[in-house]
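All protein chains but one are shown at their positions in the complex.
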Amino acid sequence: MHDFEAVIGLEIHVELSTASKIFCSCPTTFGAEVNTQCCPVCLGLPGSLPAMNRKAVEYTVKTGLALNCRIAQHTWFDRKNYFYPDLPKAYQVSQQDAPLCTGGCLEIPMGEKGTKKVGINRVHLEEEVGKSLHAGETIIDAVYSLLDYNRAGIPLIEIVTEPDIRSAEEAQVFLESLRNIVRYIEVSDCKMQEGSLRCDANISLRPKGSTVFGTKTEIKNLNSFRAVRRALEYEIKRQAGVLKDGLAVEAETRHWDEQKGITIAMRSKEHASYYRCFADPNLVPLDLAAEWIGQMEAELPELPGARRQRFIDGYGLPEYDAQVLTSSKEMADFFEEVVKGYNDPKTVSNWIMTDILRHVKDQDEETEGIPLAPASLVELLQLIEQGTINRNQAKEIVLPEMFEDGKSPRQIVKEKGLEQISDTSQLEGVIASVLEANPDVVQDYLGGREKVMGFLVGQVLKETKGKANPRLVNEMIREKLKQ
Amino acid sequence: MSVTKQEIKRLGEMIYLDLTDGESVRFADLLNLVLKKADDLLSGLKDKPLRHISQLRNRMREDGVGIPLPKEKVLANAAETQDGCFRVPRILED
Partner (left out) sequence: MTIAGMSVVEILEGQQRGEFTPEEVLRAHLDRIEAEDVGAFLRLCPKGSPGKGLLQGVPVALGDEVCTEGVETTAGSRILSGFVPPYQATLVGKLEGAGAAVVGKTNLTEFGLSFAMEDALFQRTQNPWRSGTTPGGAAGGAAAAVAAGQAPAAVASDTGGDVRIPASFCGVVGFTPTYGRISRYGVIQHAPSLTQVGLLAQKVRDIALLLKVLAGEDPQDATTLPGELPDFLEKPGEPGSWRIGIAPEAYRSCAGGDVYQATEELWQRAAEELGWQLVEVDMSWLDLAQVARRLIAAAESSSSLGRYDGVRYGYRAKDAQDMRELFSRTRAEGFGEGVKGEMLLGTYILGDQAHYEAYYLQALRARNLVYKSIKDLWQQVDLILTPTTPRPAGEGETPLEIFTGPSNLGGLPAISLPCRLVGGLPVGVQLIAPAGEEGRLLRAAHVLEKMIDFASSRNGGGQRA
């Protein structure tokens, strides 16, 4: 493995979250009943014509800007011709010759190694195809297939990286960072399990130090971040094996088999069809004014990189905290909302990064939101500060309840009767009886063994079933024994 | 450079069109005739390619949702349907 370097490029398709499809007003809702979101246009009926969705163009341009791309001032749409039953017109409207966005880059965090720049070759706009459902275990042994065109015509952007990625880990981090940005600018929900984010990878190996590219394979069916990483790790090993045996890597498309954890050759690249692309006469070109592009740029929200820096500079957070907190827009938003109500950024950060993230991670991989109202975390932190409950109670009892049924911390504390006793008159009797019952310990304390104070406080807590405010009890005992 | 019968068959495969031998021969003749004329008249032109005859630019619609076709109408012209879908024989990868 040490002899070879991997050269990886990714091709990512992202469904845009417009309300209607790219060329017609059909809705884009996920999971609707089959063939109920179709019209003459997205079914490719004879005579129908496309009408471009402005928002799809805006979203593509915004994505390009967020990825530091140049935006084409003059561009048009091509027909990419091929036959497949899920492709209603036998061509996909795409942008072969004049992509909207070119020449960008994305800087990805690589832990101690700092950051790494991955070049973005292009971001272009195209249309989604329909869905084939195969009757049978796999596409191979299906006897027939069923076509649902609900998805056909959803706007899709294709993002192609330069072959700058050098490891499976980098590929995964790149994909996570890209997804984060796309979610930040709110042009897609990027749900891999719903197919709104899909990734293909091109990978080749070359001897370390070489500048020539080896023969590459294309890997398809990468349906999760984990799959991207595992498939590339596998493929690197496989190609290295082939090369070490003195054989040649075949230029081919390979399918990632998630169950078996291997890639399988699908078809040879030599037979790959030429798409006979040419400009679609039914869509007029776009001439994008610099002014309009500037407006799109102005509408972009703060991006993850800038936000990370602001978290360090503005809240005085360590770099690690800032990185974790800005790795999803929802989490960063949550953090900032909580800090507004409870102005101790490091404490808030600690809570989010440890206890809250632990709960979130127990849930679905792709749930980005924190299912808590920021105000309720503020309330919880205030309850601790005010001494109504202690940190342990907050973590072990109140927080899980908050996740469980969404009740406010105050309500949970009340229902569970967790309020600490901070009323000195209530505590005085208990303290007196504890001291009376432990004369030896009291003597030890008075003799200078201050450590035994812990035991005495513990006894008081035990008597009050944990409700006594330990800090107060400590003070009161100290005061009493001074006399 | 002359288009052969074999080449016509390959073009037919590209666009999913089964061709008989007779057709392939006739179409090869047709293409050779047209392409010869094109070679004579078009080669050497240096003008900028005119990609769009429409002088219009930036025609876009707002992102509004309308009413799709009822499912029965979507499927009405299909040769074969099943479970609300268009049914086709198995799809073999090339």
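Order of writing sets the labels: A and B. Residues in every chain begin at 1.
Here, a residue touches a chain if its C-beta (ideal position, glycine included) is under 8 Å from a C-beta of that chain, and two chains touch if they have at least 3 such contacts.
Keep in mind the model is a prediction, meaning the values are calculated, not measured.
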| item | value |
| --- | --- |
| Absent-chain contact - pick from A:S48, A:S167, A:T215 or A:Q309 | A:S48 |
| Contacts of chain B with the absent chain, listed as residue ranges | 3, 7-8, 11-19, 23, 26-27, 30-31, 34-35, 37-39, 41-43, 45-56, 59, 61, 69, 73-74, 76-80, 86, 88-92 |
| For chain A, residues in touch with the removed chain | 39-40, 43-52, 79, 81, 83, 85, 88-91, 145, 147, 149, 274, 276-278, 281-284 |
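One rule holds in what follows: only the chains that are shown with their structure count from here on.
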| item | value |
| --- | --- |
| Touch list for chain B against partner chain A, complex | 14-16, 51-54, 56-69, 71, 74-75, 82-94 |
| Contact set on chain A toward chain B in their complex | 18-20, 24-27, 33-40, 43, 51-57, 76, 83-85, 132-134, 136, 139-140, 142-149, 266-267, 271, 273-274, 276, 279, 281, 283-288 |
